[in-house]
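Every protein chain of the complex appears in place save one, which is left out.
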Amino acid sequence: MKRRSWYIAAAVSASAMLSAGPAAWAQSFYATAAKPYKGTTIRVLDEITPLQETLKTMVPEFEKETGITVKYELLNHFEVINKGQADMLSGRGYYDAVMLHGLQLGPMLSAGVVRPIDDLVKNGKLFNPKLDTADFIQKPYKSLSFYKGKQYGFINWNYNQVYWARADLLNDADERAAFKTKYGYDLAPAKTFKQMLDIAAFFTRKKGEKLAGKTLDSDFYGVVLEGIKGGSTFGTLWRNFIQNYGGDIIDAKGQPTFDTPQTVAALTMWRELWKYAPPGIAEYSLVDVPTVMGKGIAAQTLAWSDFVLGIDKPGASPFAGKFVYGPIPMVEGQKGERHAEAEPSLEIISKASKHPEATFIFLQWLVDKKTQAELIATGKGGVPIRTSSWDLPVIKDSPNKSLFEAMKSTLAVATAKPKLPKYYELYDALSGIAQEVGLGKLSPADGAKKGQAEMLKLCKTCLL
Amino acid sequence: MTTAADAIAVPSSAAPTPTRERFWYPYLLIAPSMIVLTVVSLIPFLYTVFLSLHAAKFGRVTDFIGLDNYIQLLTDPRFWNSIGIAVIFVGIAVPIEFMLGLIGALVLNQNVRGRSILVPLLFMPTMMAPIVVGLLWKIMLAGSWGFFSYNVLERFHLIGNTSVFASPDLALFALIFVDIWQWTPFMMLAFFAGLQALPLGPYRAAAIDGANGVQIFFNITLPMLTPLLAVIGLLRFIDAFKVFDTVFILTNGGPGIATETPSILANKMTFEFWNIGEASAMAVLIWIAFFVFCNVFYQVAKKRLNAF
Partner (left out) sequence: MTQSTASSRSSGSLFWTGAVIAYAAVVLFPIFWMALMMVMPNDAMFARPTVFLFKPTLDHFNYVLEQGFYWSLLTSFVLCTVSTALIIVIGTPAAYAFARFEMKLKDDLFLFILATRMAPPVCLAIPFYLIFAKINLLDTFLGLTLAYMTFNLSFYVWVLRSFCRDLPAELEEAAALEGWSRAQIFRRIVFPLLRNGIVATAVLCFIFAWNEFLFAFMLGGENVQTLPVSIPKLITSQGVRWGEMAVVGITALLPVLAAVFVLQRHIVRGLTLGAVKG
């Protein structure tokens, strides 16, 4: 009798476990893996965007499941870079895990402060076999986290840029008629840079003129772009423009190749677009551009899609719901794939960390299918790192279909920035040129020459 | 409690007798300050010198490279650009602050009513955190949406189709303007206090002699204020050279490097490029320049102006 009840009890609990599904199985994996590390406290530094703010509310779930305490700290874009790097480079190790944008990996790897995770991945007790890394959007993931045979993390944030425009203007009947008359083709979200330029010229109007039937009480501009020296201005120019025009800043060997006809063509288009931008463009950072769109000052932009989530919602902008998104434009007659600016980013384990194993468990939990699904559902959208996330109801059935389609197109081709140890110096020099060319202070041809000269001053072969 | 008045009742002697305390007494008094300053100032500074003589990229001290960092810096046009910008900045801002402050103090001295309310209010720009001052002027002068930019500059088409901080020529002057706005009250208050303390004797004598306002100002007021002017001037000169917070918020050295002051360049070298060795060399160079300058100034002011 006793033995039979034991069998029944075993069967019942087994079926309960099985019916809970693979998610529950994975859940208990972290709890099991974390047993030796129960009671540890780890400190994690991450960047603040609407996505991370949602994530912060979910961290207590991990703490409850594993018994590891996580102090999850969020800083803004500029601070997270400064403080995170200072912490790692000084050897202080206050943070066990630090968020690095892809562009930071060049300098940080060359400084030797990032802990590879290969040994942890091979560790059966710590690595979750059901993590399904093949589900990560592969191009960004592989180009980001692996270098010269070593792995440095997974992928946490798939920041990407999209084309963003005012749907209400593009759909206005009178504007469409006038546009067709003037340019000979239908007004629609720009697919090529030439179209983007036409739309920019068309919609730049002075105060007092009419726009979509209303009289303007202040100037309106056809396009806005990031123009500050620093920020992600040069990234925008480099990967949306220069690469689509067929150029690049370095070749496969890492030698500077900035002075080419392709670069000059891209710089020319860049300059032309700046003519239709607000006067403050040279002061706009990645944070200002979405704000300007939200205030309805410009008709188009190329901007980071995660900011869209904070602007294109009721209450955040009077034009919420009136925007349309699209893939990054290409060049007419461009052969091959589109290029698009993205900044895949990851949490790495600092070499100075005293709790790499507990941190590793947390990093897996962050990118776990279940966590990601919950994050995107709670945040009402997000920037997926997993291919399977595109099918989540909150994204598939989102009213903002064009946004996620645009993100998808960018992420399909997105790669992390090449690993350049002198990334900051190169960036500083080249973004100065981006600004000068944009303002018309330097001709595109001279800009290309100057850029090449500056690069050569810094490195003859620039790759790590 | 005895007051100064009581002390005056004590007969003053002709020749001071040697004091009875021990010779090390004054050293005891200055010891705590010296110790603290040695710890918090001298030691970090010596460490800076140490760093400047080594290759210290990313904060890792590697090889001893002697004066290489210095040579690299002194042959870098970007370094000289920043020095030039600082010289222009200080050369324009400080004298204007001086003059405006002096004029303001003279005006305040004219029996203005409600001074006890007006003076603290006028002092507000100096009281504000420099970072807040930067934000304030960003609100006023930002391209497109700045209050002043939109309502005045754009409305009257004063600067073409650009913004103040995006124009290489205007940006530096805008920053100078902000510095003047921020620090003139400081000068005004200091000079006002100075004017308030001037003795009346010489003025009465001058009035009897029939001197006019201008003569009185240049021959009596100004010479008596000179020690104060020297102290305040020196402090302001040093601080203006080191300006950082406002420039950082408003232009961060841009457009291009048109407003890249030495502090902004040092910030870039330190926190972006992590060229710790070179940034340290810059600190030492600037320090040496100041030290020489202040030494000279101190000796001259002591002899000629009776200032120290």
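We just call them A and B in the order they show up, numbering each chain from 1.
The definition used in the following text is that contacts are C-beta pairs under 8 Å (C-beta built on N, C-alpha and C of every residue); 3 or more make two chains touch, one makes a residue touch a chain.
Remember, it's a predicted structure, so these values are computed and weren't measured experimentally.
Novice: Which of these touches the unseen chain: B:F79, B:W145 or B:W183?
Specialist: Selected residue, touching the omitted chain: B:W145.
Novice: Using the document's definition of touch, tell me which of A:P50, A:G153 or A:G381 contacts the absent chain.
Specialist: Touching the chain that is not displayed is residue A:P50.
Novice: Even though one chain is hidden, which residues of subunit A still touch it in the full complex?
Specialist: Touching the chain left out of view, subunit A contributes residues 48-50, 53, 73, 75-76, 78-79, 86, 90-92, 94, 217-218, 287-288, 290-291, 294-295, 297, 306-307, 310-311, 316, 318.
Novice: Contacts of subunit B with the missing chain: which residues?
Specialist: 1-4, 7-8, 10-13, 16-17, 19, 21, 25-27, 29-30, 32-34, 36-37, 39-45, 47-48, 51, 59, 104, 107-114, 116, 118-132, 135-137, 139-140, 144-145, 147, 150-151, 181, 189-190, 192-200, 203, 213, 216-217, 221, 224-225, 227-228, 231, 235, 238, 241-242, 244-245, 262-263, 266-267, 270, 276, 279-280, 282-284, 286-287, 290-291, 294-295, 298, 306, 308
Going forward, only the chains that are shown with their structure count from here on.
Novice: Taking each chain's centre as the mean of its CA atoms, how far is subunit A from subunit B in angstrom?
Specialist: 43
Novice: List the residues on subunit B that touch subunit A in their complex, please.
Specialist: Going through subunit B, the ones touching subunit A are 57-60, 142-146, 149-150, 154, 161-163, 165-166, 168, 251-257, 268, 271-274.
Novice: Where on subunit A does subunit B make contact in their complex?
Specialist: Counting only subunit A, the residues touching subunit B are 82, 85-86, 89-90, 107, 110-111, 113, 218-219, 227-230, 278-283, 292, 295, 297, 422, 424-425, 428, 432, 435-436, 439, 441.
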